[in-house]
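All protein chains of the complex are present and in place, except for one that has been dropped.
Letters A and B mark the chains in the order given here, with residues in each chain numbered from 1 onward.
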Amino acid sequence: MLEIKNLHVKLEEEDKVILRGVDLKIGAGEVHAIMGPNGSGKSTLSYVLSGRDGYEVTAGSATLDGAELLEMEPEDRAAAGLFLAFQYPVEIPGVGNMTFLRTAVNAQKKSRGEPEVSAADFLKLVREKAKTLKIDAEMLKRPVNVGFSGGEKKRNEILQMAMLEPRMCILDETDSGLDVDAMKLVSDGVNALRSEGRSFLVITHYQRLLDHIKPDVVHIMAAGRIIKTGGPELALEVENNGYADILNEVG
Amino acid sequence: MALPKAKEDALSARLAGLPALSGKGWISAARAEALARLQAMGLPAKRDEYWRYTDPASLNAVDPAAAKSFNPGDEAPPFDGLDRLKVVFVDGVFDPQASDDLGAEGIRIERLADAAAADIHWAQGLYGVLEAAGQSPVQRPLAALNTAFATDGLLIHVTGNATKPVALIYVHNSDNSDAILHHCVKLDPGASLTLLENGPAAARFSKVLEVDVADGASFHHIRLQGRDHERRAVTHLFARLGARSELRSFTLTANGRLTRNEAVVDLTGPDARAHLAGAAVGDGDFHHDDTVFITHGAEACESRQVFKKVLMNGATGVFQGKILVKSGAQKTDGYQISQSLLLDEDSQFLAKPELEIYADDVKCSHGSTSGAIDETALFYLQSRGVPRRTAQALLVLAFLAEAIQEIADEDIAEDIRERLERWLARHGSKAGA
Partner (left out) sequence: MTMLETVDGTEVREGVDRETIETVQAMAGKYKYGWETEIEMDYAPKGLSEDIVRLISKKNNEPEWLLDWRLAAYQRWVKLEEPRWAMLNYPEIDYQDQFYYATPKSMAKKPKSLDEVDPKLLATYAKLGIPLKEQMLLAGVEGDAEPRKVAVDAVFDSVSVGTTFKAELAKAGVIFCSISEAVREHPDLVKQYLGSVVPPSDNFFATLNSAVFSDGSFVYIPKGTRCPMELSTYFRINAENTGQFERTLIVCDEGAYVSYLEGCTAPKRDTNQLHAAVVEIVILKDAEVKYSTVQNWYPGDENGVGGIYNFVTKRADCRGDRAKVMWTQVETGSAITWKYPSCILRGDDSQGEFYSIAIANNAQQADTGTKMVHLGKRTKSRIVSKGISAGRAQNTYRGLVSMHPKAKDSRNYTQCDSLLIGDKCGAHTVPYIEVRNNSSRVEHEATTSKVDDDQLFYCRSRGMDEEEAVALVVNGFCKEVLQALPMEFAMEAQSLVAISLEGSVG
């Protein structure tokens, strides 16, 4: 599904290199986790994959089912099936959450040459999915993320994911700022979306999210590289011993 | 374009009351050019856009209206306890006895009257130069008049860190004095100076201060405009700021029949910072006008304008402030707030806070409010046993706090707070609010 090869990235405006050769391959239906200390480049990886401005790719490639992502506009990546759940979801004053969702869903459908969803079907679908995430009708009416609590924002991200039905989902520190109950709610939402044709890349600093969203593969990232890859047990190792041991071990 | 008849006449009358320009030294060219500028503009008139709220008649008049000097009683003069370099002008005339020696670490000071006769002087590049540049897009004829006819002033060249502040003390003695002073301050790259000014200066006072703040230099300015009730003053601050330089200017105005303080600041180098603040308290026949024009001409500069006025018994406050962001001045951060507290029905506040923006990556905002004191807060304090008058003073000080906070020196800020408290104890709205 997603294949990243030798990805090198620096900041556009400064001479600061952030990613120094990332290699990663995620198969269909797999859940991968990337863990790493602050500043290791985890979030940069998610932004570069989704096409945010301000980064310069100096080498390497990232393909989704063989199509080169890095040359696409952000909206084309989304239409191709990539979804990023933001660490800090953006507030858009004045734009209703529902309007935003429908505009996004139909934009993607249109670019894939599919028919748009009717308003009635859309409404039914949103209400259904919102319910499982405990998002009430009032929240759907409010402007996008404006005045939402941390938990509400993250649930809203998962709702968008559920509505847009991407094939490759990246969750960037989705656990940050969540209490235990909210984390459970969000994780349940994610788990409900797991399927054979859909892959996940879960970026997190802590192991606790991985108790809820069980990964198939865990990668440790440091200083812009993936330095170790293993099974779920690798996450536990980090939980127990911190990053220091692994960093030392790898040198 | 020829001046309208009324302007032509007013100007001729005023010029007839002033001495002819002498033709000596480097300054003669600067004065002649300033006179030409004035003749092209004419004197300000009530119909001019930036004089709609302030009547310039008394500033234009040939002779100043008489004004008695105020006896502050046992209140110590401001900045008294500070280690400073004192320069005293009495009714606009330099007083060598009362002044310190004009010299200190990191700084060279000359009197304009002494230096003007030389053939060449560094001040040639500054005297009247920033004033001339500041005549567009808004005309400031009274500043040009000052450049042409100033009788004295200081030329201060700051080469390093001036350890002592320079304190200008303007004493007012004669009831009919009409003073015109013009100072130039040139700060070399990385240099710093604190300039203190206090006193009413004269029955009518015209002052221009031109400041060139080079890259990385820093200029702090704190001014207390004397408490004479009858005095009139028009002052101009023209400042040019280089890269990473800083300007901080705070003015306290208490009393005075008419005060017009103009500030014209050009941010010409990236990452420069200009903070202008003013607190004005007026009782009765008091008209106070802050007219500020800040131009962002370079990237990533920051400007703040914080002007607060407390008005009672028919006092008038005027604020005209502009942030102009030129094309290319991206990452500008501009903030402006003008607020008035009207303590009775007779007082008024007239404001024109403007933004003019030609760059898109900017953060600019302004706010302006006017209203009475918060009765709920007043009642709350009273219900806790605070007498009404004290409670009111407390709330007034709280209202002025944002402006006073712009003073970097905490001791001076505290001194000013105390002075304001005493002023408020002496003055109250007749409406008993």
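Here is the rule we go by: a contact is a pair of C-beta atoms (placed from the backbone, for glycine too) under 8 Å apart; a residue touches a chain by one contact, two chains touch by 3 or more.
Everything numeric here is computed off the predicted structure, so don't read it as measured data.
Of A:G66, A:G94 or A:G113, it is A:G94 that touches the chain left out of the display.
Interface note: of B:D9, B:D80, B:D114 or B:D361, the residue touching the hidden chain in the full complex is B:D361. When the whole complex is considered, the residue among A:V17, A:L70, A:A107 or A:L125 that touches the unshown chain is A:A107. Between the chain not shown and the residues A:A130, A:L164, A:V190 or A:L234, the one that touches is A:L164.
Taking the complete complex into account, residues 50-53, 73-75, 77-79, 83-84, 86, 89-96, 98-100, 102-108, 111, 118-120, 123, 141, 143-144, 160, 164 of chain A touch the chain not shown. Those residues of chain B that touch the chain absent from the view are 49, 53, 327-328, 330, 340, 342-345, 347-372, 433.
In this section, only the chains that are shown with their structure count from here on.
Centre-to-centre spacing of chain A and chain B amounts to 56 Å, using the average Cα coordinate of each chain.
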